[in-house]
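Can you read through this structure? Questions will come right after.
A single protein chain has been omitted from the complex, and every remaining protein chain is retained in its original position.
For chain A:
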Amino acid sequence: MTTAQPKPRLTNAAREALTCYLFLLPWGIGFLAFVIGPVVASFVLGFMDYEIVTPARWVGLANYIELFTDDARFGMSMGNTLYYVLVFVPFHVIIATLLALLLNQKARGIAVYRTLFYVPSIVPIVAGAILWVWILQPEWGLINSTLRIVGIEGPLWLASLTWSKPALILMALWGSGAAMIIVLAGLQGVPQHLYEAAEIDGANRWQRFQHVTIPMLSPTLFFILVLSVIASFQVFTTAYVMTGGGPAESTLFYMLYLYRRAFVLLDMGYAASMAWILFVAVLALTLIQFKLASRWVYYEVEQS
């Protein structure tokens, strides 16, 4: 005699789905509490006057109106940041690419060279900043002392209105090793047969670089470009440690100003509105980059 098996309350598929969601739950709770929650809170705070220690007060668009009509520092800090982005990003991509090309050679001890160029990118940023304060010291710092040997009187660097931003950019470029590693990985992913085919077709070294390497590397370069632009808009630590925004606010970058409004002047509502403006600006720029990407980024899979 056969007995009827009790019908399971959940199908296997439903049970698997439930298991999956339960595994995701801890992450989900964290994401809601520590990412989505603050994002929503900052959006709401942008419409409030909130000094952290006193109750928040609804002010509508007042923070945004003040930012665009009555805050010279908003425009100045954005200008300083745009300068940083426009100078740093191209140099960053070019230097990372050139270093990767250089270190993609088959030479003895190449791993050592790669390590040497990569190491600065893992030096803690505050330690690196303190080191660079010494390197950039106008009187006896490494750079000006070297320049003096060849008869050039170096600038005041961090104490100069003109040279303070380039000095911080120079320091940031020192840490291009991480991007270099990504480009290096991209270079090593270029199929060898494409170079061989180009060579058979009579392409010289430059033509192979121009018509094989660059197109095949374009997704990697695009990735670095997008990330660099986003990161550059958020430049903070080096200026906070090395200059405090000076001299005369020449290195008061957007994030430093935002931090000052939030945690020094306790103007958290205003800082929240600044954060959202930055978010929208960076999002818009990223979307533009993606829109323009179809003109120069080559995806082999898509093409085939």
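Just so we're on the same page, a contact is a pair of C-beta atoms (placed from the backbone, for glycine too) under 8 Å apart; a residue touches a chain by one contact, two chains touch by 3 or more; residues count from 1.
Basically, contacts and distances are computed from a predicted model.
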Record-based protein name (UniProt) of the chain missing from this complex, from "Multisubunit potassium/proton antiporter, PhaF subunit", "Extracellular solute-binding protein", "Signal recognition particle protein" or "Elongation factor 4": "Extracellular solute-binding protein"
Residue of A:107, A:200 or A:248 touching the missing chain in the full complex: A:248
From A:40, A:161, A:197 or A:283, residue that would touch the chain that is not displayed: A:161
Per the touch definition above, residue among A:14, A:39, A:52 or A:185 touching the missing chain: A:52
Touching residue (missing chain; options A:94, A:116 or A:130): A:130
Chain A residues that touch the omitted chain in the full complex: 19, 22-23, 25-26, 29, 33, 49, 51-54, 130, 133, 137-140, 156, 158-161, 244, 246-249, 260, 263-266
